[in-house]
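Accompanying notes for the structure given below.
Removed from the display is one protein chain of the complex; every other protein chain stays in position.
By letter and in written order, the chains are A, B and C; residue numbering begins at 1 in each of them.
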Amino acid sequence: MTVYFPEVEQVRFEGKKTDNPLAFRYYDPKRVVGEKTMEEHLRFSVAYWHTFVAAGVDMFGSAAARRPWDNLTDPMEVAKARVYAAFEFMEKMQIPFFCFHDVDVAPEGATLKETLANLDEIATLMKELMAKTGKKLLWGTTNLFSHPRFMHGAATSPNADVFAYAAARVKRTLEITKDLGGENYVFWGGREGYETLLNTDMKLELDNLARFLHMSLDYARKIGFTGQFLIEPKPKEPTKHQYDYDVGTVLGFLRTYDLDKDFKVNIEANHATLAGHTFQHELRLARVNGILGSVDANQGDELLGWDTDQFPTNVYTTTLAMYEILLNGGLAPGGLNFDAKVRRGSFEPIDLFYAHIAGMDTFAHGLLVADRLLATGELEEFVADRYQSYRSGIGEKIVRGQVGFEELSAYALDHDQISLSSGRQEFLEALLNRYILEV
Amino acid sequence: MTVYFPEVEQVRFEGKKTDNPLAFRYYDPKRVVGEKTMEEHLRFSVAYWHTFVAAGVDMFGSAAARRPWDNLTDPMEVAKARVYAAFEFMEKMQIPFFCFHDVDVAPEGATLKETLANLDEIATLMKELMAKTGKKLLWGTTNLFSHPRFMHGAATSPNADVFAYAAARVKRTLEITKDLGGENYVFWGGREGYETLLNTDMKLELDNLARFLHMSLDYARKIGFTGQFLIEPKPKEPTKHQYDYDVGTVLGFLRTYDLDKDFKVNIEANHATLAGHTFQHELRLARVNGILGSVDANQGDELLGWDTDQFPTNVYTTTLAMYEILLNGGLAPGGLNFDAKVRRGSFEPIDLFYAHIAGMDTFAHGLLVADRLLATGELEEFVADRYQSYRSGIGEKIVRGQVGFEELSAYALDHDQISLSSGRQEFLEALLNRYILEV
Amino acid sequence: MTVYFPEVEQVRFEGKKTDNPLAFRYYDPKRVVGEKTMEEHLRFSVAYWHTFVAAGVDMFGSAAARRPWDNLTDPMEVAKARVYAAFEFMEKMQIPFFCFHDVDVAPEGATLKETLANLDEIATLMKELMAKTGKKLLWGTTNLFSHPRFMHGAATSPNADVFAYAAARVKRTLEITKDLGGENYVFWGGREGYETLLNTDMKLELDNLARFLHMSLDYARKIGFTGQFLIEPKPKEPTKHQYDYDVGTVLGFLRTYDLDKDFKVNIEANHATLAGHTFQHELRLARVNGILGSVDANQGDELLGWDTDQFPTNVYTTTLAMYEILLNGGLAPGGLNFDAKVRRGSFEPIDLFYAHIAGMDTFAHGLLVADRLLATGELEEFVADRYQSYRSGIGEKIVRGQVGFEELSAYALDHDQISLSSGRQEFLEALLNRYILEV
Partner (left out) sequence: MTVYFPEVEQVRFEGKKTDNPLAFRYYDPKRVVGEKTMEEHLRFSVAYWHTFVAAGVDMFGSAAARRPWDNLTDPMEVAKARVYAAFEFMEKMQIPFFCFHDVDVAPEGATLKETLANLDEIATLMKELMAKTGKKLLWGTTNLFSHPRFMHGAATSPNADVFAYAAARVKRTLEITKDLGGENYVFWGGREGYETLLNTDMKLELDNLARFLHMSLDYARKIGFTGQFLIEPKPKEPTKHQYDYDVGTVLGFLRTYDLDKDFKVNIEANHATLAGHTFQHELRLARVNGILGSVDANQGDELLGWDTDQFPTNVYTTTLAMYEILLNGGLAPGGLNFDAKVRRGSFEPIDLFYAHIAGMDTFAHGLLVADRLLATGELEEFVADRYQSYRSGIGEKIVRGQVGFEELSAYALDHDQISLSSGRQEFLEALLNRYILEV
């Protein structure tokens, strides 16, 4: 059998002191943290498109990545080689899950029928390798943004034929996702938005987007797919404005169109910052609204205005993310999908390993810090104390709905010299550093 | 009687060709455009705080504005002088409405009781001058952000006494707004957000914000205030993150907390751009969701990251804003409030006139262009044509809910060679220029 | 002879009132404005890469553009068809100049030798068509950013072989530019920067960049190329940071490395805004430092963080640009090159015409407004008056270097109650609107 990454043996946990760059320093899959193993907490997934398909292009540069299947030319042969390589990679990296878009894994044909046939063929191969290796599908999704037919939208296209075409493709991806035991299905609406309002019927587009999602649900139920449905917010890029701007906007959309019972969100760190939010903000907002479903684990560059999709290596970001995730009771059936790509200049196959190790270790470290933060309760206690006035007296009455403006006004006239407490931001930031540097 | 602005007579319409910088070139209040006069369309309002209270400070600079009441020192005397000056200004500028925060118009006292008494005294004077001049109150609002007691929030303060205090203040402003015949009441939550998630209970804060708004509604109904309730979205500044980030987020919040039947939004241009949206985007999103209530007419500097609150002088912005407003059937009972301040370097009283003239003329020009765009229908027709596929055939079935993924998939297999049309963005931008330059 | 754009006849001036979208409304090439014709003022140039090569891709979308040569497959045949189409397009659009990168016009070969041979063959064809049509080369440039070999830089590559390779390519492009009578040569350093400082020797890279530019100058002189050398600043994208960040930075670099006598800048509007500046700022800064050489005429979207390269349709931007250009005494030997691409959704050939018409008319309108602004002198007079204190008294002494801190201090102690004047920003913005809407 072809070995695609001969330069790497299985990457194993060797602990903080190792000098081996091809070992984990924090990620120890079977180590128990709280009540679960690291593996169960983190539910890492490889993003098929970035790691096995992407060519290392950017808007000013052509394909730079070197991959073990570069010698092949027949598209289906390439596609199959990528499947074998993907399972070898997951095995060597100890990554239990993967995610894919339909046209990542199989080439588009001249007709829709051919496209679906290609897809089915590859899905069969995947299923076989999944059975053999125990690797699992975190989620499936449909690429409704790359082909020119989607230039003006898929579910929000001004052309009804495009809507129909998109439906056919999602239908098949749903079937395959079900067949492969996928635990979630994700919608990212890269073209569901507009370039200019001068040519856009926003109301019809929003209505159609909702119609499309309802149809998806209906069909999923019909075929017995019981996985979680997720929307992935992103504000812009490729379009000027995408309708699923951020968690707050998606929440409004879901509630407006009666979809809030059936959809959660898949939050990507870099999408959060493009929308002007921290990653933790988006996780928190989703969590307190009960819609935190899954995570696209990457990081952006806040000084750059596009989706850089970098591997997550910032310990603050992963600590605060894991803090929210632990408070969410974990992510399952969601997981942490590395929607991240090696830099164009990191073009060698071994960089794929370095990058995933960096990301996995940084998240594993974040898990350990977050777990310890919650175990000592120092932070939680500070917050509980800060809001204690809502647990008795006038505050309790407010929370219980026992007072209105008249009672409050009477109360305030007698209590208008209010004693405030510092928010202690600098103290808390130092506290966080203490935990991060001590784990 | 004291004349506060002796350097200016009433500003009148003189038409495009005038050289008089103290005349209107487009704003002709009684001119009929479509079925309403310009005055009825535009419903201009002066923002009391910027024009009669603000001192011309910035984060690095002390008070620079020169105002006719600078010689006064007693706070209540200053407050009264400002009221007289405000009505003189509105008269000279032909502006029919004004808006105020409670503590703009009257100084805070040592106690809440004193503060409310000061407020009542000034409100009485305002009422008298309103009766005399016919000027009207577009909306009232309560300043729940300047005083240190609100440093951690008002309705979202961790301290229940602050919540109660805020309630007392909103209660009184609601009463005064009703008494003055105010047509709207606005909530801008400048401190309703957080500085750091490390010390923040977001869920409790969001719940409390909703409780506060429900109490406001209850009290308003009780006292018979029938004006429109508005939330003004802003993403940040002064806080790191404000809960009313943008229209999409507010929509989600209103629906989550069952407030969507009773609240609309007051959209500010500069807040839109701080959130990463065009002004038109926010107007459109609110309009198609039925919550476009009123507008804070200003403009920001997209290259600067704070709320510059400049007077609106960009003809593109005002044209596209008026286009949305006309399609909304107008703004009433809302209006166009100049939430704009003269630059710190424009420190002379006459700059207040130049600035309002600039803003009013630019909006009046925008109204004329938008009206003509709608009258010829060139743009509307382009859009209707672009989406025509949803008015028959498979598209009509989609819109009517007559098909699902199975039917669409069958259709798509037979219709997979899709004919696309250009979005014609450059053509449409040239078209817009034609209208703007020809009015 | 093949006609590539049969759907369009020559685009002609028809004036403001025309309804013909394929006519000019402002651009009237032979109309005299001031002492030159519009054609001489504007020196329009088509950007070969965007208009004849670009495929309508974006980071999430594959080739969408439909072009008349799509039926061809042999790279050299395609290249030749594009040349013919380009000259037909320039003719029909009345555009006198074009600009190209070497590998825009000819396909790369398997070896450098082959690449240069391809280039020579196409250059010969261009020269022939230039002679036939009278079209001219505004500038040539070398693409040192698309191929993977440049992933870490060209002149700033850590690999000396890449430096040498880049030198060979620039050498040939210089020779061709000279041979075609090109009036300028442009360096845009899309890869001359870094992705991360962790792996970067900034000092060596900056030194090498300067060495490369000196070698270019030496070689140009040797072959007798007398055109103007230009650097095109851009802050980022594709790299994290590019050394030619903005005009101010380039100025520092040129002076540090003794290149300031021989280089000017080619300023792109969208690059300016990506660096946090207005287009006018960059033009002004270059102008007052004597290095304003040429312009890449496009516009960005200030709410998006990447180089959108849109056709310029904003009348404010073009007016203020032409104002600086007129004060610069024009741009020649530089010009206005449309470094702009039709939106991906504007994929039809006719959109290329609509887009160029929009850009040309907006600049022609800007020229007319700027000319009138300078003719009446209203703005210039305001500014002269504002700084008049430097033309007599203590101000004159300051400017003439006749005083130091001691004299000024003595003066200030006697003149510490300073009388200030308003900056009148709102008044001036209204004034600008008056000129823009009246031309």
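As a working rule, a contact is a pair of C-beta atoms (placed from the backbone, for glycine too) under 8 Å apart; a residue touches a chain by one contact, two chains touch by 3 or more.
Model, not experiment: these values are computed from the prediction.
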Touch criterion as defined above, residue of C:Thr37, C:Ser62, C:Asn289 or C:Asn328 at the omitted chain: C:Asn289
Selected residue (touches chain absent from view) among B:His152, B:His415 or B:Arg434: B:His152
Touch criterion as defined above, residue of A:Met130, A:Ala358, A:Leu374 or A:Leu413 at the omitted chain: A:Ala358
Chain C, residues in touch with the chain not shown (by the definition above): 111-113, 148-149, 151-152, 158-165, 167-168, 170-172, 195-204, 206-208, 211, 215-216, 218-219, 235-236, 241, 245-246, 248-256, 275-278, 280-281, 284-285, 288-289, 320, 379, 382-383, 386-387, 389-390, 393-395, 398-399, 401, 404-406, 408-409, 411-413, 415-421, 423-425, 428-429, 431-432
Residues of chain B (touch criterion as defined above) contacting the omitted chain: 56, 58-64, 145-148, 150-152, 190-191, 195-196, 236-238, 240, 274, 301, 303-307, 343-345, 347
Absent-chain interface as seen on chain A, which is shown: 16, 21, 25, 273, 276-278, 302-303, 311, 313-316, 342-343, 345-348, 350-351, 354-355, 357-358, 361-362, 365, 420, 422-427, 429-434, 436-439
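What we mean here is this: only the chains that are shown with their structure count from here on.
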When chain A is superposed on chain C by its C-alpha atoms, the rotation angle in degrees, nearest 5: 180
Touching two or more other chains - residue numbers and ranges from chain A: 148, 151-152, 195-196, 236
